[in-house]
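Heads up, one of the protein chains got dropped from this complex, but the rest are sitting where they should.
Each chain carries a letter (A and B) given by its place in the written order, and its residues are counted from 1.
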Amino acid sequence: MTDDVLLSVEDLHTWFELRRFGLFRVGHVRAVDGVDFVLHRGEAVAVVGESGCGKSTLARTILGLYTPTRGRIVFDGTPLNTKDERAMRAYRAQVGYVQQDPFGALPPFMDVRRILDEPLVINGIKDRATREARIRQALEDVRLTPVEDFLGKFPHQLSGGQQQRLVIARAIILQPKLIVADEPVSMLDASVRVEILQLLRRLQSAYNISILYITHDLSTVRFFSERIFVMYGAKIVEQARTRDLLDNPQHPYTRALLNAIPDPDPDNAHRFREVPPGEPPSLLNPPAGCRFHPRCPAVIPGLCDVQAPPDVELQQAHQVACWLHAEHVRQESA
Amino acid sequence: MTWLASNLRLLGRYPSAVAGLVVILVLVATAIYAVVSMPLTEAINLWRGGEGLWQDTPRNAAPAWLNLFRREKLPVTQVLDSRNLPAGKKVEDLGDGLTEIRIVLPFEFNYDGFPQEVGVFTYATFRQARPHATMRWVTPDGREIPVVDSSLRSSDQFRLSQDSRLTRRLRNQPADVGLFADPNATTPRPLKGTYQLVVEGLVFEEGADIDVKLVVYGQLHGLAGTDHRRRDLMLALLWGTPIALIMGFVAAVGASLSTMLIAAIGTWYGGWVDGLIQRITELNLILPVLPILIMIGTLYSRSLVVIMGLFVLLSVFSGGIKTYRAIFLQVKESPYIESARSYSASNMRIVFRYMIPRVLPVLIPQFVTLIPSFVFLEATLSVLGLGDPLLPTWGKVLWEAEANGAVFNGHYYWILAPSVLLLLTGLGFSMLGFTLDRVFNPRLRGL
Partner (left out) sequence: MASNGFLRVEDLVLHFRTGVGTVQAVDGVSFSLERGRTLVIIGESGSGKSSLAKAILRLLPRNVQAYRGRVILDGQDLMTLGEEQFRREVRWRKMALVPQAAQNSLNPVLRIDEQVCEPLLAHQRAPSREAAMEKVREAFRLVGLPVDFLSRYPFELSGGMRQRTAIAMALVSDPSLVVLDEPTSALDVLTQANLMNVFKRIKREFGTTFILITHDIATASDLADDVAVMYAGQIVELARADRFYREPLHPYSKKLMSSVPTLKQEKELEFIPGRPPSLINPPKGCRFADRCPARFDRCSVDPPPAAVDGRQVKCWLYH
């Protein structure tokens, strides 16, 4: 269905120029290097990957904070024109941002009311009564009640969980269609994480908001998102419905990732885990061919180190970028 | 604002801050008093001096309160004016158009030292015929010494101490010694008791009048003493306070705000804007400020406004820019700035409403400690002779003291008073400023 597609990302590249001494162009950090996906209305999708895989850059590009180097973003049927500042403003008002560091995301010298007022004022809501009503509604939505108690408080007077709820309130106050949450719970205590994730889930269903949930912690993904994208080396290597990915991972990297995450099981202490050797690839000089090939236990020499694998569509909306599944394609075209 | 207020309340816990604040408040109170009790134009006029303005004060007298510390008390200036003592004046009509006016000016002299000078000033009103006056000096032990016998102009001065004939009559002792000396003492010592100046004046017209003012110039005078031009130093010290404070404050505010704004804009826009600002700053850091100011002062203008304006301009692109830039660069990477961009806050809004409030805790202590340095700069320029020619400032007093050999002649008060005031200003603001730094800076570590 194309009319329940909220966001369509096509061949997205976000590159940063690296200059030495401010003058000499040394190369490009290719943080997002050819990403395609589609996000439906009211859907929560998790983007999973380790640090340095480009997921935060992807998030920021979708938020309109970085300009894509190539490719396009189509939001709600309209392609994004990054040169039109007014269109970009209208777009950003539709995308809310929840950041990793709850305290850092809040200006320490503004109180709760002012923090929530800022997005409204900046985006042209002039009537004070409307703003006041929206602020109250947002605080109630995130369960920071009674509202009067919180309006005059400053960020340092709130607990970590409350701060993050305030960040979420700020993200939804412009009534966005999409929320980009970049590691929203990784700096919170274990017992608070569930609370915040459940809150996001509730907002998702109440307002039919789509959520792009960026994380490196796969264990929270199971109950939080409908689909999962796995990112490695600035590309998406596997996309699938959550259940499918966790029960039936196809890409060797996804498998290694799932294998490395422990459940609380005392038997873990008695066995070693299999972990792929090496380090994540440099985004400045990525390896040729498949970016995972230097660490892959199933590498096909002559193929994986030469040519980048195509996206292969498996059954049930499950996509993998791996030569193991594309062999037949290559053999056919040979 | 409550965030700022709660920080300031912390200040109360540091004794050095409280002490600094007290000193500053005293200075501010002094400044207010000076401004309220005398307008600036009058002060400038008085300070310029000139004939008649400082008639009643001695030259180079030390402060009067020194007597508290002396066993042998030195005389303080006494002024007796017949216009203020109507009881001492008797008018007697002698007929034939002649009128005798008899004025008696008594005063107590109980000091152990001789006065510096003795002067008599007469004020006569008449149409054509000049009045005549004879004056007699009556000592406590009853001796009468004739001192003046002369016709009077409309205003006349008789500096008895410089009267050589009187000196010879007093056995080669100048009036300030001879009129007061105890005749029976072996070492020169003034006779204590009530002295009188008896004036017998004759006027030859209807409605003519004579008034006499006797000034016994003390060795000590006033709260701060006097300088070589008889000016009461309290004027300069009092009026120097508001000048110093206002100038220091305005210059510091101007410089601090400008520096911070420029750093903020440069850091936010980055690129060539930032590069340009940094290069200007680096160039400026190498320029020798004081020699440039001296050059301008010598060749162009010594007006305070010009010099201080120039200094503020030169100090805007100071090392402070580098400090602020470091902080702004850090703040710029904060997550909350990024989120502000995600809801489309404009660049200016981010700079003014999101970055600068973060920096105010650094700005405030820096600005407070900057105030005394501007005050000192003015004093420095004045001491070098480049001060504003008109305004009575502390630096000016120091310059004149030095130029007139205050140290060699033992007029220490002349140098000490303005120095102490400068010291207090520096101390007060610095103590407050350093404590402000300590209070605000822990917050900065959270940057």
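As a working rule, a contact is a pair of C-beta atoms (placed from the backbone, for glycine too) under 8 Å apart; a residue touches a chain by one contact, two chains touch by 3 or more.
What you see is a predicted model, and the numbers here were worked out from it, not measured in a lab.
Enquirer: Please provide the labels of all shown chains that the missing chain touches.
Expert: A
Enquirer: Would you indicate which residue among A:92, A:165 or A:193 is in contact with the undisplayed chain?
Expert: A:193
Enquirer: For a quick check of understanding: of A:42, A:108, A:276 or A:310, which residue touches the chain that isn't displayed?
Expert: A:276
Enquirer: Out of A:81, A:159, A:285 or A:316, which touches the unshown chain?
Expert: Hidden-chain contact among the options goes to A:159.
Enquirer: What chain A residues would touch the chain not displayed?
Expert: Residues of chain A in contact with the hidden chain: 50-51, 159-160, 189-195, 198, 216-220, 222-223, 246, 256-266, 268-269, 272-273, 275-276, 279-280.
In this text, only the chains that are shown with their structure count from here on.
Enquirer: Distance from the CA centroid of chain A to that of chain B, rounded to the nearest Å?
Expert: Centre-to-centre distance between chain A and chain B: 69 Å.
Enquirer: Going by the contact rule at the top, pick out the chain A residues touching chain B in the complex.
Expert: Per the touch definition, chain A meets chain B at residues 60, 63-65, 88-89, 92-93, 95-97, 99-101, 104-109, 118-119, 122-123, 154, 167, 170, 174.
Enquirer: Touching chain A in the complex: which residues of chain B?
Expert: Residue positions touching the partner: 3, 334-336, 338-346, 349, 354, 357-358, 446.
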